[in-house]
Structures are given as structure tokens and as C-alpha cells.
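All protein chains but one are shown at their positions in the complex.
Let's look at chain A:
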Amino acid sequence: MRRTAFKLALSLIAAVCLAGCYDKVDMEDVSFSLVVGIDANEENGIRTFTTIPVFSKNAKKKTQELKVEARTLRESRDKFDAFSIGSFNGRKAQVIVFSKRLVQQVPDWFRYVDVFFRDGRNPITPKLVMFDGDLEQLFRYQSPDQPMLPLMLIGMIESASSRSESVKTTLQELHRQMYDPGQTPYLAEMSIEQDAKMKGTALLDRKGKYAATLSLRETTYLRMLQMTSGPAVNLTLPLPSSLTKAPPDKSWISLVTERVRTRIKPSYSGGRFRFDVRIRISASVIEKLSHIDLDKLQKQVEAACAREIRGKFEELIDKFQASAVDPVGFGIYARAYEYAAFRGVKDDWGKAFSEADIRVKVLVSFADEGSVK
């Protein structure tokens, strides 16, 4: 009898305590912020935007867009709360959009996203985009043939990134890139011209300031250097007239890569870093706008493609070195294998990198020539 009474009392206490779980949240009472936008205001502070899905039959528009001025993101949450129906909450943020102005003008802008890392319940997986233009434009943008803004942004980032035409930098990856002395950050860039579109990749310098933009095509080469390119990257290359016996820039060949293997070998001598980059691409021919006979001239065509691709890599690396950014992470190799030399230039790797000697070697081999001759 006493035991039963004791057990009963214990379970009662437990039940009472559990009901007091203060963290219970009902879907109806929450406004989930799916996209967070951060823009610079005139005083180099921030202006934040957000879009919230509206779960209501009567609402004509399925999302609610808000804009507030606040000193920090957490402060802006309280201000958003005043506008939204449920209690406002950023735990489901999918995309964070930074305006180009913020990245370009506001020093140390990365600290504004601190709340995502510090608050244990916030996600660190939102995808990041830099928007070239006024964020007002993006958040007010409602194309009749596009889904709502969060879905549109996610879809565009995912698809461009899966074809290696852009990058899918998440908040966590940006955090790593910002703190890694051997690498500089990069994130997807988009703009609105006629319609919303991906522009390519924004490269930032060591401090997180905007440095340069890579086009969609250049990004493909960046991804190959980083060894993050997917299995099927499209490359369309001109064939030299010496091979085709046709006027230049009239013969084209398109390849789909099957496997890209990149090896970076760092060395250091005479106060200068040197990187030997060796890229082996095996690819299938998917399109050929030329009368050249691939069976006979396979080796020569492969070599011509390799030359062409190598030129692209060199152009790209020149661009990095000109703006002293290292999105590939050459510095990570330098740190791992030439630490003594790297330690000296750790705080200004960008400069050391811009003086480095980088030699690229490309090998192309065709795996398949397609189903017609």
C-alpha cells in the first residue's frame, strides 16, 4: 500500500513537472523566419529583412515580408515580433542574404551573425547568398511565375551549386573560412536583372570584405580546383584551327567530366611559395561541332582541350592573385606541409599568396566519344 502510494506520488510529481516544460511550442503560435536579409544602413549599421510563411486560407499572399532597423540581429527579432502574428523565431532560417553593400562597406560584418553560432538552438546550416543590389528590391520582388522567395532562393542555390556553377556556402562553412588563415571566404552571388538570377561567386578577402566576383563559368573551374565539383561538370571548349583545318572559333567540343582529380603540392624556396597543381580530368565527349575525326586524332584533341582548360585555370589563378584572395585554400596546404614558412606570413596570407608561383598541369582523357562518329 505504502509502495503504491509512493509510486503514485512520484509519477504525479513527474507529470506535473513535465507539463511545466516551458519550451513547448505550437506551430500555430510561431512565425518562422525562413529567409533573413541583412543590409547596411546609412550609418554602417544594419537593416534586417525577413520573410515569414503565412499559414492562412484567407491570406492572398503566402508570405509576409518585414523590414526593421536594429543594432543586432537578436534585437531585430524583438522588433519583428511586433509585426508578426505568432512569436517570431529564427530557428528554421534556410537562407541568409547579405547585401553587397554590407559586405563591401561594413567592417567586420561577420560579427552580426554571431547569434546563430552562440545560441545553441539556432541552425548553422542556412545557405548564404550575397545580393548585388538593394535588399528591399529582393524582398519586395514577387515574380508571378516563381514560387515564394524562400523556395526560389533555395532552389536557385541548390541547382546552380549542384552543377558546380556556383557555391553553396553554409553559415558553418563561412565560419570556417573566416577563421582559417590559409583560405579566404566565398559565397554565392545573385542579382535581379529582368528576373532573379545567379551571378556566380563572390570572393571575399581575409577580413571578409568583398574583393571580386567569379562568373558562373569561372566558378566551375574554382570548384574543380577545390575538388568539390560534382561528377558531371560541363565544359565547352574551342578546337584550334590547326587541328580542324577550319576557321578559328567555329569548331566547338563539349565535355562532361566523369572524374576530376586535383593534386596540389606545396613547396617553399627563396622566400616564395610554389604550388604544383596537377589536374587529371577524364571526360566524355557530349557534343562536337566540327568534322574532326576523333578516332584518329584523339590524343591531339585531348591535348588541345588540356591546353585550353589550363589556360582557364591560369586566368582564374591570376585573378585570385591580383585581388590577393585564396578561395581554393592553397594556404591550407602551405600550412600543413611548409609550416615554418607559413607561420611567418600567417596574418597576411593573401599577400604571400599573390606572390606565389603556381604552376598548373592539366591532363585530359576521353572516356567515351558518344553514340555517333
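Note that in this section contacts are C-beta pairs under 8 Å (C-beta built on N, C-alpha and C of every residue); 3 or more make two chains touch, one makes a residue touch a chain; residues count from 1.
We take it that contacts and distances are computed from a predicted model.
For the omitted chain of this complex, the UniProt record lists the protein as "Endospore germination permease", which is one of "TerD family protein", "Acetylxylan esterase", "Endospore germination permease" or "DMT family transporter". Only one of the listed residues, A:R2, A:K60, A:R121 or A:K373, touches the absent chain: A:R121.
Considering the full assembly, A:Y333 is the residue among A:Y221, A:Y333, A:F353 or A:F366 that touches the omitted chain. By the touch definition given at the top, chain A reaches the unshown chain through residues 10, 14, 17-18, 20-23, 91-92, 120-121, 123-125, 170, 172-173, 175-176, 179-183, 329, 332-333, 335-337, 339.
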